[in-house]
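I am attaching a structure below and will ask some questions about it afterwards.
A protein chain is absent from this complex, but the other protein chains hold their places.
Should a chain be cited, it is by its letter among A, B and C, assigned in written order, with residues numbered from 1 in that chain.
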Amino acid sequence: MLVVMRKGATADEIRGVAEAIEARGFRAHPIPGAQRTAIGVTGNKGALDAPVFESLPDVLEVIPVSHAYKLVSREVKNEDTIVRVGEVPVGGRGLTIVAGPCAVESREQTLIVARAIKKAGAHILRGGAFKPRTSPYSFQGLGEEGLRILAEAREATGLPVVTEALDNDGVDLVERYADAIQIGARNMQNFSLLKRAGRAKKPVILKRGMSATLEEFLMSAEYILSEGNYDVILCERGVRTFSDFSRNTLDLAIVPAVKKISHLPILVDPSHGTGSREKVAPLSRASAAVGADGLMIEVHHAPNTALSDGPQSITPEMFAQLVQDLKQIAPVIDRSLT
Amino acid sequence: MLVVMRKGATADEIRGVAEAIEARGFRAHPIPGAQRTAIGVTGNKGALDAPVFESLPDVLEVIPVSHAYKLVSREVKNEDTIVRVGEVPVGGRGLTIVAGPCAVESREQTLIVARAIKKAGAHILRGGAFKPRTSPYSFQGLGEEGLRILAEAREATGLPVVTEALDNDGVDLVERYADAIQIGARNMQNFSLLKRAGRAKKPVILKRGMSATLEEFLMSAEYILSEGNYDVILCERGVRTFSDFSRNTLDLAIVPAVKKISHLPILVDPSHGTGSREKVAPLSRASAAVGADGLMIEVHHAPNTALSDGPQSITPEMFAQLVQDLKQIAPVIDRSLT
Amino acid sequence: MLVVMRKGATADEIRGVAEAIEARGFRAHPIPGAQRTAIGVTGNKGALDAPVFESLPDVLEVIPVSHAYKLVSREVKNEDTIVRVGEVPVGGRGLTIVAGPCAVESREQTLIVARAIKKAGAHILRGGAFKPRTSPYSFQGLGEEGLRILAEAREATGLPVVTEALDNDGVDLVERYADAIQIGARNMQNFSLLKRAGRAKKPVILKRGMSATLEEFLMSAEYILSEGNYDVILCERGVRTFSDFSRNTLDLAIVPAVKKISHLPILVDPSHGTGSREKVAPLSRASAAVGADGLMIEVHHAPNTALSDGPQSITPEMFAQLVQDLKQIAPVIDRSLT
Partner (left out) sequence: MLVVMRKGATADEIRGVAEAIEARGFRAHPIPGAQRTAIGVTGNKGALDAPVFESLPDVLEVIPVSHAYKLVSREVKNEDTIVRVGEVPVGGRGLTIVAGPCAVESREQTLIVARAIKKAGAHILRGGAFKPRTSPYSFQGLGEEGLRILAEAREATGLPVVTEALDNDGVDLVERYADAIQIGARNMQNFSLLKRAGRAKKPVILKRGMSATLEEFLMSAEYILSEGNYDVILCERGVRTFSDFSRNTLDLAIVPAVKKISHLPILVDPSHGTGSREKVAPLSRASAAVGADGLMIEVHHAPNTALSDGPQSITPEMFAQLVQDLKQIAPVIDRSLT
């Protein structure tokens, strides 16, 4: 942390601030400059302490330097983490495809889609049993019945299953039926839920919040790791901006940004990231090319009658074609898709 | 909802879409135009159905028309709702001041601040016992001990108390000790928590999410009302934008926007909305002048040693001066501050 | 500027970076920390040099410390600047009201509005002769004929006149006819135009760009001052965010932020800032209460037939009422409105 003094601060004033810093148990390192003196602070706990110093007298501004994440950081663990969902590795050399309907609507629908994506080459089945809906009057998911259907689809296809939990009771259930627990964008800073997921026995897919910075995203993952669950997969799903031609703005630069700082694997969800069927394939190709560890794609055999997010679901035929395209892109980024 | 056909769509194609609309139980009203035909759709449940039609053949785009909120809407209840927190009315002709420390840190700190704000003219005491923190390593609040301290401060000052709940267990506790339950910005779309708050016996202060649209904000309030709790107070606390000189961008235009559509009262929180002490008073005056029903302001007697959000807390002296300013502004907007 | 080394950087590596810094003519001040070493850099030209160091080997990140604006800064001139538009002071103790139609549509319309706002208490007349329109097919303004009408309205009412220039030829004309030159939001970083305005003989009202940071806004003003024109008035007019219930998001926190750093006066334009008539009065009151030096408000005697921006124009009656409200707010912030 760097505390910048106002121009013209006297030696006494600078000493006063330095003493205030040391009084808090940190070390102060004054750096005299031509215009102003700055004071380097060490021994603090990162950016989150910064604001304390802003209100000291004669301080012009405070500049955070180090960051607060630890367990998610490459400084703690340099090699890439590979998380296993069932038997399927996420991270490493493979490109992992998670696919399935937005919501589990019925046994029949789920089995049709699961078999179709399995045949096309998907590795993991997704499908929502508990749906976070903007309106209380919208379809909220089948609940435990949906989880049973997902488990049946796993039996039928051999694909491990991931599904979202909305609260602690939901984690109890999802943990029992599924192979990975999804925490959705709206709950990225539901810290109570993150702590519960940190005590779960299954891997967690953590989606980026709609307006989360990189630091906030990693700190939310840190919540999970700090409770003992190291099997965390990040997922970019678009952020909210002024941009009006897609439902969200898919922020693909986060993939190399995460890879630089963190050892955790990261997926991209172009279905929520764009909100429109015709953009899913182009942005899926882009996500693979940017270096993501995998994709999460909504597929529905009859999207026009889907109970939720039909317009962003692609058909099994479109999905099969997309997997072929991804197979061609994977080697460019030194991955394989099998 | 309006379904716009592609230019050159034939009469048969238009009829096909109209039939698809009617097959879903809606009514279709074709509007032939010089360039294209549009089809008005009635009988639907509002914007949330819109995307279903986007993927029909020959449809260029779908334009949502009506909205999905009901109970929060002035179309259901035209007169302003007045919510009572303890004995204190929020909404109506008064300007209500909620103040207190960001976090309950100790019995002594809470009583000092509570007495100071009471003396300066505040109506309701705020203070966090459960703190949502970006980092798992930051101070997380005193928990139930904090709630007891708040209850004691109520006894000592007569001020009713509001405090945040982070999960369902938290609502159980807050409901028991406090006079109103706050749902924070990060939980605005924690639908499980909203439903629980909708079954609570106490009023709810619902903060706007960091990137929530007006419709999403009102729909989250609708979740609470739809469970039977009609005592909901909205609170604007700044949204996240590119703007870099304040922690958040306080979006004051939401006050007249809410007033037009909804009967619910709305507060403004300029402490989180700006994140810096020196901006709290100017933005508080602005919030009163724009027509908010009240303010929520962080006050700390020693902000430089506060355990959270010190830099945005004002001192009791600054607060007392601010209340005097607000007394002068209130009559301009036909309110009183007593 | 602070250059943060990667954890584990050796003494040699740190020395190498320090030498690279000094080789560029700056001074390097290493600050050893428990985790990492940072190097304070002095003698540089502010934030704009920062990125150069990011790519040096073993550097983790570079933190900008000082800023690049000079002439606009309070560090160069501490007392508030008062700019005179005609005889009317902007800045200082008064609250200045600029009002008038979005576009000059005709001699009759302009005179009607000018007389009405004069009577209601406005100090300066605004009106567009050159209109920046999103579409090439929209009304582009009356051009020089519009400037003549504005000059005539000045004769008739005694109000000085401000109007926008879109290019260098426009500045030539506006300089001749009007009392102040407006640079619009879309041209805030039209540096060629800023330089020309810096050589103009008349004051300049510079509107904030739709996504301009505070630093960019002040640097654009710096362009004008650096060419010799010190009479610059800033104007906040809303920024573009995801927020959907107003045309732009009026960012009122910029007023105290500017006041802290710069001596230049700042107006607020709630008409463009909200885009809707019913929000203009509430946000005007808020703008006065936050401490702006004045307001810029669109008024039209028949807004429903206005050739541009009718929906955000208020009527002369609404304007007269608003001025009365502002008179009550002005003393709260130690200003007067006469």
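Assume a residue touches a chain if its C-beta (ideal position, glycine included) is under 8 Å from a C-beta of that chain, and two chains touch if they have at least 3 such contacts.
All values reported here derive from a predicted model rather than from experimental measurement.
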Displayed chains contacting the withheld chain: A, B, C
Sole residue of A:243, A:305 or A:336 that reaches the chain not shown, by the stated touch rule: A:243
Contact partner of the left-out chain, one of A:251, A:269, A:293 or A:309: A:251
Where the unshown chain meets chain B, residue by residue: 2, 4, 7, 27, 29, 31-36, 38, 40, 42-43, 61, 63-66, 75, 240-242
Residue ranges of chain A at the interface with the undisplayed chain: 211, 213-215, 239, 241-246, 249-257, 260, 273-274, 278-279, 282-283, 285-291, 325, 328-329, 331-333
On chain C, residues whose C-beta touches the chain left out of the figure: 45-46, 48, 51-52, 54-56, 68, 70, 132-138, 166-168, 170, 186-187, 189-193, 195, 210-211, 215-216, 219, 222-223, 226-227, 239-240, 275-277, 303-304, 309-312
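Rule of thumb we're sticking to: only the chains that are shown with their structure count from here on.
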Greatest separation from chain B - chain, by CA centre: C
Chain centre separation (chain A, chain C; CA means) in Å: 38
Approximate Å spacing (C-alpha centroids) for the pair chain A, chain B: 26
In chain A, residues with contacts to at least two other chains: 240
